[in-house]
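In this view, the complex is presented without one of its protein chains, the others remaining in place.
Labels for the chains are A, B and C, by order of writing; each one numbers its residues from 1.
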Amino acid sequence: MAKVTLAKALNAGLRKAMEDDPKVLLMGEDVGKLGGVFRITDGLQKDFGEDRVIDSPLAESGILGTAVGLAIRGYRPVCEIQFDGFVYPAYDQIVSQVAKMHFRTQGAVKMPMVIRIPFGGGIGAVEHHSESPEAQFAHTPGLKVVACSNPVDGYWMIQQAIACDDPVVFLEPKRQYHADKAELDENATPAPLFTSRVVRPGTDATVLAYGPMVKACMTAAEAAAGEGRSLEVIDLRTLSPLDMGPVYESVRRTGRAIVAHEAHTNLGMGAEISARITEECFYSLEAPVLRVGGFDTPYPPSRIEEDYLPDLDRVLDAVDRSFGF
Amino acid sequence: MAKVTLAKALNAGLRKAMEDDPKVLLMGEDVGKLGGVFRITDGLQKDFGEDRVIDSPLAESGILGTAVGLAIRGYRPVCEIQFDGFVYPAYDQIVSQVAKMHFRTQGAVKMPMVIRIPFGGGIGAVEHHSESPEAQFAHTPGLKVVACSNPVDGYWMIQQAIACDDPVVFLEPKRQYHADKAELDENATPAPLFTSRVVRPGTDATVLAYGPMVKACMTAAEAAAGEGRSLEVIDLRTLSPLDMGPVYESVRRTGRAIVAHEAHTNLGMGAEISARITEECFYSLEAPVLRVGGFDTPYPPSRIEEDYLPDLDRVLDAVDRSFGF
Amino acid sequence: MTEYLAPSPEGTEFVQLLTPEGDRVEHPDYTFDGGADEGETIRGFYRDMVLTRRIDTESTALQRHGELGIWAQLLGQEAAQIGSGRALRPQDYVFPTYREHGVAYCRGLDPLRLLGLFRGVDQGSWDPHETNFGNYTIVIGAQTLHATGYAMGVQRDGLVGTGDAERDTAVVAYFGDGASSQGDVNESFIFAASYNAPVVFFCQNNQWAISEPFERQSRIPLYQRARGFGFPGVRVDGNDVLAVHAVTQAALQSARDGNGPTMIEAYTYRMGAHTTTDDPTRYRMSEELEYWKLKDPIARVKVYLTRHGLADTEFFDAVERDADELGARLRDGVRALPDPDPLSIFDQVYAEQTEELAAQRDGFAAYLASFEGAH
Partner (left out) sequence: MTEYLAPSPEGTEFVQLLTPEGDRVEHPDYTFDGGADEGETIRGFYRDMVLTRRIDTESTALQRHGELGIWAQLLGQEAAQIGSGRALRPQDYVFPTYREHGVAYCRGLDPLRLLGLFRGVDQGSWDPHETNFGNYTIVIGAQTLHATGYAMGVQRDGLVGTGDAERDTAVVAYFGDGASSQGDVNESFIFAASYNAPVVFFCQNNQWAISEPFERQSRIPLYQRARGFGFPGVRVDGNDVLAVHAVTQAALQSARDGNGPTMIEAYTYRMGAHTTTDDPTRYRMSEELEYWKLKDPIARVKVYLTRHGLADTEFFDAVERDADELGARLRDGVRALPDPDPLSIFDQVYAEQTEELAAQRDGFAAYLASFEGAH
């Protein structure tokens, strides 16, 4: 297969999952003829029919609530939330039903469901189209939360999420959908879904990221190398559960850690990761874990979103501050 | 005024606020004749009428959404969510409208609204009646979040929250509603709303809590004193913004910090507080900030909730572990 | 402008087949189908209702004695639940609220499973697939969407309109008058209508949502809500087990045949408190209760059976004995319900356990063990 974008890779992954298991359904607003506003489901209704690629009425709680019923009936619904900011009408169904059903029934009822959410900013959109809601879902027991950062992971992770018997909130960095292409080998064996990955080895400091921030951190590492600083970059990939093993191992070597995400810094993933690293690697830390996140304001008007979003410079600034300790 | 319970103090505070400002309205399910399932609004509809104490149809999004409209019209709605687990149907209105209106309109529209939520467990209830949703609101810019822990604070904080021109999520430890009484002096001058308070001075370690956990931590400090350990206990009172000044000051003295809450540990308030303390007091820490929280499972059946809830023993256990470093 | 019916106590369209006085009456659209032996069927309904009421009164007593944390009473709603529950076929599927004890009984779920939830030893964790009776849902209205989605699954399984009575499947969503105000319930109407899903929306209008009267939720009869969404709605005397059975049977068959959703408003009354923690005297008149006592769902059937010599004292005594036995079984059974192992909760969060949570479990186990010595 040729080089593909994240959008195409996700589309191919969804197609593969639907071929492999007739119980897999896609649901959401405009996922049919239109193929979704980002075209991630492009062509799937044509090939799998309206019963398996379901255009829903305009109601997110309805989408998630009916998906719960379909799951009880033995289906594996993959729900598309059109934009991150529109997941909240479905929040009650996700937090009180999807997340708790397995626990409530002591396993008698499983929720093999995927909730696809294009997330993050940087596309010049209006309000509610650039949110990063991951921390709220990661705080909710019963849900699993993952974020892909590149086409190859997108292709494999979406299939693994669909195959998982637990509900998975699947975060897609919309800013990357049509950006960098990557070579996709459909015969490769992917890493397990709930694992983080060292994407760039280094020795001086550990930089943790996921989704859209992985790219920024890789560029930052590149730049830092120029200045003679070797940064190890880890793509967390899974946010709940967190795969901290490789992180602890890395921080024990480097003694310094920086966590980056677009989500608000206050109570973002960085808070939990900082707390855990400090608990586990206390004596190895040369500096406190530093966080580079979106500010604690609502997402701003698009003309200044690049000021709001953490970028290469702010990551490097944090690295400098870390070495300042 | 005689000694009062938290329930009575909140009722008195609401009454005072309604007397002071005719624009203050109470809304919610069963807040009228019944006075709410916890009787916090007892007698208020009788005295202020159905236009100011409004029994709403059974729809939380409807309650919050109409409250937004009332606020735009110049009213100061105080919405009661019957139980913590039932705030989620209103989550979209809270996160995307209440929290963002001031920012969206650059201050042209204010949201002087209070969202009262009886929260936490320990009352032997069924599912959804013992949740601790504070972290999700604290993660949301535009909202302010406070939690009272005793009758005197309840009386003052509810009035201060209503007087605040920003939306305030007001968390009430339902387990304490009808527990310990306290002497209430209505002529005293209360501390500002968004301040934390040292409720027990100490020298060896700092224990941070809010709402229902303050009591457990005070008892723990009592017990620790018996074993010759002097714990300083701080009632955070405000969760967003956090008032970290007194916390840093304390931790710099003691070198050890323990944060306790009923909410799930993962991404709970303890994570943010741990991250901030580590950032600010790095060189003063003798041990990592330790967290004592609810487990990362849904709230369990009531017959074992006491095992689930952090208590005196688990706080002391954390203190021991802290001294183990 | 479009006309609409003004509010009226029992609505202009009100299906009744057995009056409070115990007289059978005709209705143009509905007749009771009692099967081969109608008398036997009605005796069965009577027995079902008496046993259901006993489950309720017994559980209320158990709560008073501290054996249950709370109990949601159904007193007065027996006909609505037995009439609809007995109209179900084995393959049909039920999505209940937290008050459908009578429907649970019809589906063959052991009442002790219900008590487990109200005692707090579990959260109502029965396997719904064993009885096709879903798990109790406490968040108001949420289950109506689950029912609609399940019905969409039934459509995809090709089990609608095949004409095979053993296979064609309908789904029932139970909800209350208060629930009719929730967005989820109205969205379930939207989805069900849009996909023509085989679901019956069974609303027990028991006049109250805790302390709020029905009028707070709607100013017109609730069954008329369905009109606004493009499917039929009907109001039935919820205290008339024969009418409820007839109306539900028709709605279920219509769904199985592929004619889509129907809304049924069972007009009834919550004779007890909302739950054992509620105090209705704070918000409603005792006259109202007296008025409804005259419409008791069980009494009218007893009168009918007696007057027509369809049942004798022997039968009624036998039913009482069965009720006594059931009561005794519940009393003994509830005390025997084992408290869960605190460590078990860590294993029930996910189908595929995470290392994180397993570690938290081990940590807590070690912590608990650390006290073994102490005590």
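Convention: contacts are C-beta pairs under 8 Å (C-beta built on N, C-alpha and C of every residue); 3 or more make two chains touch, one makes a residue touch a chain.
None of the values given here were measured: they were computed from a predicted structure.
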In the full complex, displayed partners of the excluded chain: A, B, C
Residue, one of B:Ser61, B:Gln82 or B:Gln136, that touches the chain absent here: B:Ser61
Where the unshown chain meets chain A, residue by residue: 29-30, 32-35, 37, 55-59, 61-62, 85-86, 88-89, 124-128, 295-298, 300-305, 307-308, 313-314, 317
Absent-chain interface as seen on chain C, which is shown: 1-2, 4, 7, 13, 29, 181-184, 186-187, 190, 193-194, 196, 216-220, 223-234, 262
Chain not shown, touching residues in chain B: 25, 51, 56-57, 59, 61-62, 64-75, 89, 92-93, 96-97, 101-110, 112, 141-142, 144, 164-166, 194, 241-242
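In the analysis below, only the chains that are shown with their structure count from here on.
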Remotest chain, chain C as reference, centres from CA atoms: A
Distance between the centres, which are taken as Cα means, of chain C and chain A, whole angstrom: 41
Approximate Å spacing (C-alpha centroids) for the pair chain B, chain C: 36
Distance between the centres, which are taken as Cα means, of chain B and chain A, whole angstrom: 31
Shared interface positions of chain C, touching two or more other chains: 122-123, 139, 183-184, 345, 348-349, 356-357
For chain A, residues contacting two or more additional chains: 61, 89, 92, 96, 103-104, 141-142
